[in-house]
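With one protein chain withheld, the remaining protein chains of the complex are depicted in position.
A, B and C are the chain letters, set down in written order, and residue numbers restart from 1 in every chain.
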Amino acid sequence: MTLSCADRPGITARVTGFLFEHGGNVLEAQQFNDRTSDAFFMRIEFDPGEASRERLREGFAKIASDHAMEWKLALRDRPRRVLLMVSKFDHCLADLLYRWRIGELPMDPVAIVSNHPREAITHTMIDGVPFHHLPLTRDTKAEQEAQVRAIAEQTDAELVVLARYMQVLSDDQARHFAGRCINIHHSFLPGSKGAKPYHQAHARGVKMIGATAHYVTADLDEGPIIHQDVEAISHADTPDELVRKGREIESRVLAEAVRLHLEDRVLLNGQRTVVFRG
Amino acid sequence: MTLSCADRPGITARVTGFLFEHGGNVLEAQQFNDRTSDAFFMRIEFDPGEASRERLREGFAKIASDHAMEWKLALRDRPRRVLLMVSKFDHCLADLLYRWRIGELPMDPVAIVSNHPREAITHTMIDGVPFHHLPLTRDTKAEQEAQVRAIAEQTDAELVVLARYMQVLSDDQARHFAGRCINIHHSFLPGSKGAKPYHQAHARGVKMIGATAHYVTADLDEGPIIHQDVEAISHADTPDELVRKGREIESRVLAEAVRLHLEDRVLLNGQRTVVFRG
Amino acid sequence: MTLSCADRPGITARVTGFLFEHGGNVLEAQQFNDRTSDAFFMRIEFDPGEASRERLREGFAKIASDHAMEWKLALRDRPRRVLLMVSKFDHCLADLLYRWRIGELPMDPVAIVSNHPREAITHTMIDGVPFHHLPLTRDTKAEQEAQVRAIAEQTDAELVVLARYMQVLSDDQARHFAGRCINIHHSFLPGSKGAKPYHQAHARGVKMIGATAHYVTADLDEGPIIHQDVEAISHADTPDELVRKGREIESRVLAEAVRLHLEDRVLLNGQRTVVFRG
Partner (left out) sequence: MTLSCADRPGITARVTGFLFEHGGNVLEAQQFNDRTSDAFFMRIEFDPGEASRERLREGFAKIASDHAMEWKLALRDRPRRVLLMVSKFDHCLADLLYRWRIGELPMDPVAIVSNHPREAITHTMIDGVPFHHLPLTRDTKAEQEAQVRAIAEQTDAELVVLARYMQVLSDDQARHFAGRCINIHHSFLPGSKGAKPYHQAHARGVKMIGATAHYVTADLDEGPIIHQDVEAISHADTPDELVRKGREIESRVLAEAVRLHLEDRVLLNGQRTVVFRG
């Protein structure tokens, strides 16, 4: 269960008291009192014991209403349905699918959508996951995005992962998937616009490169940040070597962000996130 | 307030309920349910409001007794009294005192004890902190340690920090200061015995060096670990350069461990620690 | 070209002078003067221009003989033939093969050998690489190792990578592949013996875990270290989570070590290595 609301005394007592009365056994719990915005965030992982999900949900609705909470009760034993989008570079896709196959990511990949044909993804084992080739031009973008939404609906996709999908979503599409679409931005600062970030990093002579995973908002690279990482580089690294190192950071950062989301460890706090790492 | 006890359902509800009833306002709270040992750990930082410390203490004693808790209620506005011990190398001492002077470490350094004379510590600004030169030989060790204990008692020292104090404490002394004495071990693995760790690291050709801060137990370098960090090195680093890099890691790791202790963020969990970073 | 010898004045001048006279154009050059052992190490990557490999080799033999050098002249345009060995956990294997397929690792995987059947490796795309199932018991170890050597010979394998191959090589086998066999040791210190390193790390309460890639010697986990890395962990990480984080570090560290070896960036310096990162 995750919840957020305005910070008032007694919330923790009331929530944990409720779970205790209904026979729930807390396995992991975290809270964050954001003193700068007087907001309260909580994540409780618990064994419901004999309590049914429905009774918990009904009972808790009263508390939630009293505190004007945003809240969610999710089952850990049901993997989330995930729609993966990719363009030509498939290192993030390969990494996510491998982690899924060995049981590391509790997800159910319901579809792969690419603007490139199936033959472009030759390095990755995608057997069994339906592949949709949805090319687009400037003129057909609206139509293609509608197709993506249709696939998401048909597959009941709960999360969309842009695994190096190199097309900017329209504002409408970004809004449609708000809060359930994760992007990997292949440079340290999400704000740094422009193509070929590793060539830019080389030209500027920076000594570190990085990647940022964030929720997609209408403002593509400015959404709430979930996770970031960097790696030291040197003058001797060519742009090609930066690209190689970048692949590694991108895969790592995106996989971690997806894991955190799938385990309901990320809560939105305005334009920021609260991440309960556990 | 920090507490630990056996993990049973309802503890969080009872503790936070108690604070709420007494008008306390939670500022920061963390808990950890150790499923491997069925132990429960909690740290709550709260504004007591109008409740007096004594009333809280009395009221909470009942809960603590019901759950056989180890617990502690500390005031954040009173800095801890700290006894600093050092030998010749004063980089950790200099770093701790600087952080104290700029208000980063909430401590009150009541004494510096060294087995070397005051003149050996020329690089560090220790003005105002009483300095005790307590040399020792194998024959006078017991006597010297008694003097250290006497100073700790006279100054009401709540924490002893071995800031590169290069003498092994006797088992008795270690036991006397158990749980309130922090050491910095100048190598990554606390267990790696022996002098000149950086020369050892060079001879072995390792590619990383590190430092470990831990509570002192009778088994000197095996106490519960509070914090660790490492840095990458290369074949080109001479032993002298490793010593230089080591100074930096040692200072950083010890200062972080002392800060975590001073803010009551470290709880003992058998031979391990629970660290609530906040 | 890589070379090592006793350090005497004038070596660099002579080697680079020779290349210049023969029309070679240096692309990248590194040297290391080990003052602790008076040894000299050099790696030069050069465009031979019109000089044939044979002429360079002949011409250089005289210099090498004068300085009692160990040296090697390798062509960058020919990928090395690599024999991969694996047991049940295939994350390192999957990672190495993916990097090979996207052109990141200049190798030619000539065979995969496992003590488990093909069906155990279901998560990895190994199509096209011959798979050999060579199970072993204590009694058949010598025989199995002879089969491995036979495959290495038949395939002209220049490098053997133990990608989480969980069998200890016999001293004879280790000696046979000395200097051309890389192992990944799934814990930070190569010396820390014993099974289940992540469970050990959890029990000990360490705050960092890591991995070490090294050349195999008769003393299995004590060979010259090529690369190491670590990651911070916390009290909340269960052994299972440590295993997950460990997979990531292991894959990363082994891939980097293999890359460094394939690009001839690793020179042996007694029980240590000189690594020219470029």
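In this text, contacts are C-beta pairs under 8 Å (C-beta built on N, C-alpha and C of every residue); 3 or more make two chains touch, one makes a residue touch a chain.
Predicted model, so just to flag it, every value in this text is computed and none were measured.
Asks: For the chain left out of this view, which of C:35, C:62 or C:78 touches it?
Replies: The missing chain is touched by C:35.
Asks: For the chain not shown, which residue from C:9, C:103 or C:128 touches it across the whole complex?
Replies: Only one listed residue reaches the unshown chain, and that is C:9.
Asks: Which parts of chain A face the unshown chain closely enough to count as touching?
Replies: Looking at chain A, the ones touching the missing chain are residues 32, 34-36, 188-189, 192, 202-208, 210, 224-230, 234-236, 238-239, 269, 271-275, 277.
Asks: Of the residues in chain C, which ones touch the absent chain?
Replies: Touching the missing chain: residues 9-10, 12-13, 16-17, 19-20, 23-33, 35.
Asks: Tell me where the left-out chain touches chain B, residue by residue.
Replies: Touch with the absent chain occurs at residues 28, 91, 94, 98, 101-102, 104, 122-125, 234, 236, 244, 247-248, 252, 277-278.
Please note the rule applied: only the chains that are shown with their structure count from here on.
Asks: Listed by label, which chains are in contact with chain B and with chain C?
Replies: The common neighbours are A.
Asks: Could you check chain C for residues that touch two or more other chains and list them?
Replies: In chain C, the residues touching two or more other chains are 234, 236, 277.
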